[in-house]
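One structure, pasted below without further comment.
One chain of protein is taken out of this complex; the other chains stay put.
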Amino acid sequence: MADFSWNTQSPLQKALVAGRHGVASAQAGVTLVEVRDLVLVQVMARRGKAADTAKAAKKLFGVDAPSTPKAVAGKTATLVWSGPDQFTVLAPRTDESSQIDAMSQAFSGSASLSDQSDGRCLIRVSGPRGRDAIAKFSSLDLHDAAFPVGAAANTAVDHTAVNFYREANGADGHPVYSMLVFTSFADSLWHTIVDSSLEYGVDTSRTRAAA
Amino acid sequence: MRIACPFCGERENGEFTYLGDASPKRPNFAVDSGESPERVEDAFYDYVYLRDNVAGFMREYWYHGGGCRSWLIAERNTVTHEFRSVTAAPGVGASKPVQAGE
Amino acid sequence: MSGYSGSEPLGRTAAAEGSTSARSQAASASQSHRLRSGGLIDRQAPLQFSFDGKTMTGFAGDTLASALVANGVKLVARSFKYHRPRGIITAGSEEPSALVEMRTGARKEPNTRATTQELYDGLIAQSQNRWPSLRRDVMSINQLFSPIFVAGFYYKTFMWPAKFWEAIYEPIIRRAAGLGKSAELPDPDHYDKAWAHCDVLVVGAGPTGLSAALAAGRAGSRVILVEEDNRLGGRLLSDGGEIDGMHAEEWVRRATGELDGMANVRIMTRTALFGVYDGGVHAALERVSDHIPVPGPHQVRQRIWRIVAKRSVVTAGAIERPIAFPGNDRPGVMMASAVRTYVHRFAAMPGKRVALFTNNDDGWRTVEAIQQAGGDIAAVIDPRGKVPAEYQALAELSDLRVLAGGVTDVKGGVDGVRGVVVTAADGRKQQIDADCLAVSGGWNPNVGLSCFHRGKPVWRDDIAAFVPGDCPTGMVMAGAANGEFSLGACLRDGHAAGAAAAADCGASGNAGEASEAGDEVYAISPLWQVKAKGKAFVDFQHDVTASDVTLAQREGFESVEHLKRYTTLGMATDQGKTSNITGLAIMADATGRTISQTGTTIYRPPYAPVAIGALAGHHRDESFHAWRLTPSHHWAAARGAVFVDTGLWKRAQWYPQPGEKDWIESVTREVLAVRNGVGFCDVSTLGKVDVRGADAGTFLDRVYINAFSSLGVGKARYGLMLREDGIVMDDGTTSRLAEDHYFLTTTTAKAGPVMAHLEFCRQVLWPELDVQLSSASDQWAQFSIAGPNTRKLLQALVDPSEDMSNEGFPFMGAREVKLRGGVTARLFRISFSGEIAFEISVPARYGAAMAENLMIAGKPYGVTPYGTEALGVMRIEKGHVAGPELNGMTTADDLGLGKMMSKKKDFIGRVMAGREALTATDRQVVVGIKPLDRARRLRSGAHVIPKGGIPGPATDQGYVTSVCYSPMMEQWIGLGLVERGRERIGEIVRIHDPLRSEDYEAEICSPVFYDPEGVRQRG
């Protein structure tokens, strides 16, 4: 029998209709991008092994793993704090199994890993009114002083958990926020984000994670 | 209401789930402890059902399920809703407690 | 605006300055009471509006109330109880009387205060609570019965005969009560809710608030300034004055400019703070588009703001209070400050001949305002009998008629005041011709927001008013709200409060100096009521009179709360903003207590009423709650699946095929397809938890009633967990994928609570164990594949190297397998249906492909996708318990699973499960139930009565929990919880379902209807 084809499907398959929505002003106030094809692994230090985990992370990624709510860019991945003694490794998907194997080896004995590459969906919110749109569904204080580039937060949107982190400002000088949302909620939260953005005009698109 | 998670900072209480009084400690009886069932049940009756229900500061469990998934112990005034402290449960994260849990 | 000097007397021809258009001239001319110049209105922008069907014209900048005043309209409403004619009393959100029905159709909105509704072109408003018309209201007959309709009369009557209450009395009362009519169509507008954060929140943008915002902003703190009005300035817009040597208007302009220039200051107009909650959460309502006919595209009508502030400076000002005297509710009797607002801010004259009744110096400002606008002051009635020093020159200059004494009657008709009767201290009466009576009983600091955390206001004798007591944490009140009534003091108080709040937040910049203004004297001698014959109203909307207050006192309702509840004083839409203090002062007088001893009622949010739609925001219709989709959702939708909301999930319930007449037919087809061939169902909604760590087995031993540390790698086991009180919490299958890795599943409904419970066990109960938990619910697309042809289907799907034989993959086996095409899956040989069955998990991105590939791989075997209904049928046929049996009241033994409870280890719930009532022999336990009449449809919720028994509490022995039409048994069957059920297998009982008028006999049987030996699933 012939092999089966295993086409992949994004949880935003239906919800994301690329293009302009809402108020048709010259420049969209909000830009929404689904970032696809990520490897995402939750790293949880074993009991009493927080220091060993940090050491292993440093060795593998060349940076100190975040011990407070921050996102840190390492050699091959971004490490986003996701709770005490745990963080999420985010990397563009290249060779998935070897990427995960490398982590399994590096953290063997110090941390438990949980592959969440399909458990989360990454949505990036930017544009001059991005922060105003987010203020409609998130209670986080995203003021520059409270949430600078590199800051991260686990919070709740529509009563479900979401990880936010702030990336480097966009070319337009406006802040860029990344949101990791649960896959099964992605369709719903996407609607919430779009609805919050319509009055500013919103451009939506999807992209592959940049290597 | 805002709760200062020791890990995440101050957050809306909607991110948290409330369990209640943190004073009762789970009795620990091995199946072969030899205690009379009566006494063991009495101890659990206390733990599961009886509450001081203080008007004033009480220690209580909150779960930051909409955040870092830590169980927290808050000291909060039940009359004014003022928080005096919020600390992590002994087994939060990878921390290794000096002694067995509550 | 130009200030007083720019105002021209009424009736004088406007100087032909600039290019006043013909249209605006015509508009001006049609407004009988509009001043020819002045006011913060745009005469170039005339706006048409209609009130009770009559078209009128106002100007941009008007409120509906000011436009009505400008058009000479006095009668605008009918009161709640007596349907008395009422006019406009105030010029702000405290308005008790001038409530109208705004807009039409689905946008109809009852009880809108004309005083805060901004005018727009095409505005349509109706008066309310009258029939057939405002002028001729039949219900005003109630006034004839007013001698009987006193406070609390309804508690004393309408009792006989008892049946008449719902049938006759109450419908009449209900129809008479209420004010406006609400729309009966869904609200077509959108709302949203947003968050904002700051160091210092300044509430109110009058002189105090502007001063506070300037200080806090200059100091460098993050400031939000909210103002309910559409422009900044507060009372300065109505009373003018001089600040830092400039006109108040100029000062406001400069202050606004400075604030606008600060990046750390955010100004929010049309935004009213309505609540203060714990932790510095402040709630405000922004009226985004109430000032235009309909919201623009993608624009909301209103928006709720939750503003998180470290400090707040509340400068909510003060509210002028009425005096209770006979006739004080006649249209044309208006608060003195409101008269000044209409004249000065809106260039609209409430009357051509104005009488003023004041007991304090501030009221006297009205004299100047009216005179400068070209109106006549008919008289000033001041019970103090003396012209305040500040006004002596003015009084002499204009030969002012000043009377000592009090107003004891107001003459006139529905159209308003025609005369005022003044009675002097010696009893001498005189009548004064006037078409407007301005009243000032003094000012009440607006303490409401300070009391929302149960702080009690404090009485101050010198100003005869309550000032804030203990404010909510982080809040200070400043300016008039704090009892500071002079402009200079307000500016200083605001500045000091703003600077202090900023410093508290760590701001170290220079707050600058406070602006300066004069410190006018505010002298008052309290006057709450003028005792004379006639109805003297305290609460205008609810028609509570001074004599109602004293009646309540005579009947023992002396507590202010009893007073309020007995008379309804202060329970109207203004929540007593203009009436509460007067009412309690009259009560204090009647009881001989002081006002301070009498105290106030409890202040509660919202400060001003808030639309329910705004509080719901975005969360309505499909966005009521977030939804969750399974990985094969769109695939199932494309195949026409019928979906059902289960919790937040959308699940495929069944897949109808053309020609099927009802869902039972579809579900039966799906069940038979599984039992005779093979089918699959998306079960991704199950909670899935990765349990890892050296102590994972020990951990699960303590969580489950049965053992898991003894489970071999590559094996799955059914597990049951209890609550600590011994009642079943949840069940599911848990597999051991590696020595230190278990994969635990929960029911769909309990995924969240179980995860929280497991974390509690890990972090609180047993922190010594090395266990890590992560939710994997969304990572995996999981399908149940069931039926005799399952293995054949799987053999087509998996890599040929995988051994799928019964020996190679035995019942309750669990391991990873390679699928053709390169994807790795987790495969579990577990069965809910009783057939050979597997659950297969692939990463969620492959969920849709998996569904499609299962169709391809299973095509030769007639593979059929099935939904939750067929899943439910098969579990009932097999006697597996689910939600209806795991109802939070059943023990493991009730479910027939008591034998699973390990006696070798401790686990959550072990001890409490042993309590006497939970182990009693007469408990209701799970059994099977089948009607004797095989054509009979069994229904869940029907009760079980012994055969021949008479239904009653003593014979009520249980009920049917789950039912289905069983294609295998070819009849309806069910599970039930029945007293001593397991001892009664074979017994015939009576199924009693009075709700559905059904009563029939059924047999109690084993819950396992189909393949009781369990042969099929092991084959």
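Per-chain numbering from 1; labels A, B and C assigned in written order.
As a working rule, contacts are C-beta pairs under 8 Å (C-beta built on N, C-alpha and C of every residue); 3 or more make two chains touch, one makes a residue touch a chain.
Keep this in mind: contacts and distances are computed from a predicted model.
When the listed names "Multisubunit sodium/proton antiporter, MrpF subunit", "Sarcosine oxidase subunit beta", "NADH-quinone oxidoreductase subunit K" or "Peptide ABC transporter substrate-binding protein" are checked against UniProt, the chain not shown comes out as "Sarcosine oxidase subunit beta". The shown chains contacted by the absent chain are B, C, with contact judged over the whole complex. Here one chain is not drawn; of C:R43, C:H197 or C:H992, the residue touching it is C:H992.
Only one of C:D62, C:E118, C:D137 or C:D189 touches the chain withheld from this view, namely C:D189.
Note that of C:A917, C:A935 or C:V1015, the residue touching the chain absent from this view is C:A917.
Check C:A45, C:A404 or C:L615 against the missing chain and you find that the one touching it is C:L615.
Screening C:L35, C:A283 or C:A588 against the full complex identifies C:A283 as the residue touching the chain left out.
Within chain C, the residues in touch with the undisplayed chain are 80, 106-111, 147-148, 150, 153-160, 162, 165-166, 170, 173-175, 177-187, 189, 191, 193, 275, 277-278, 281, 283, 304, 306, 452-454, 547, 551, 554-557, 559, 561-562, 565-566, 568, 571-573, 575, 602, 604-606, 609-613, 615-617, 619-622, 624-625, 627, 644-646, 723-727, 883-884, 887-889, 912, 915-919, 939-943, 951-953, 956, 959, 961-962, 992-996. Against the chain not displayed here, chain B makes contact via residues 1, 12-14, 18-21, 41-42, 45, 48-55, 58, 60, 76, 78-81.
The definition used in the following text is that only the chains that are shown with their structure count from here on.
Per-chain CA centroids place chain B at a distance of 30 Å from chain C. Contact with two or more other chains is made by residues 308, 768-769 of chain C. Chain B has residues 12, 65, 69-70, 92, 95-96 in contact with two or more other chains. Put simply, chain A touches chain B in their complex at residues 44-50, 53, 68-69, 82-86, 139, 153-156, 159-161. Looking at the complex, you find that chain C touches chain A at residues 192-197, 222, 297-300, 306, 308, 618, 622-623, 625-631, 633-634, 649, 684, 690, 692-695, 740, 768-772, 774-781, 796-797, 819-823, 843-849, 853, 856-857.
Chain A makes touch with chain C in their complex at residues 1-11, 13-14, 22-23, 42, 44, 46-48, 111-112, 114-120, 132, 135-141, 143, 145-146, 158-160, 182-185, 187-189, 191-192, 195-196, 198-199.
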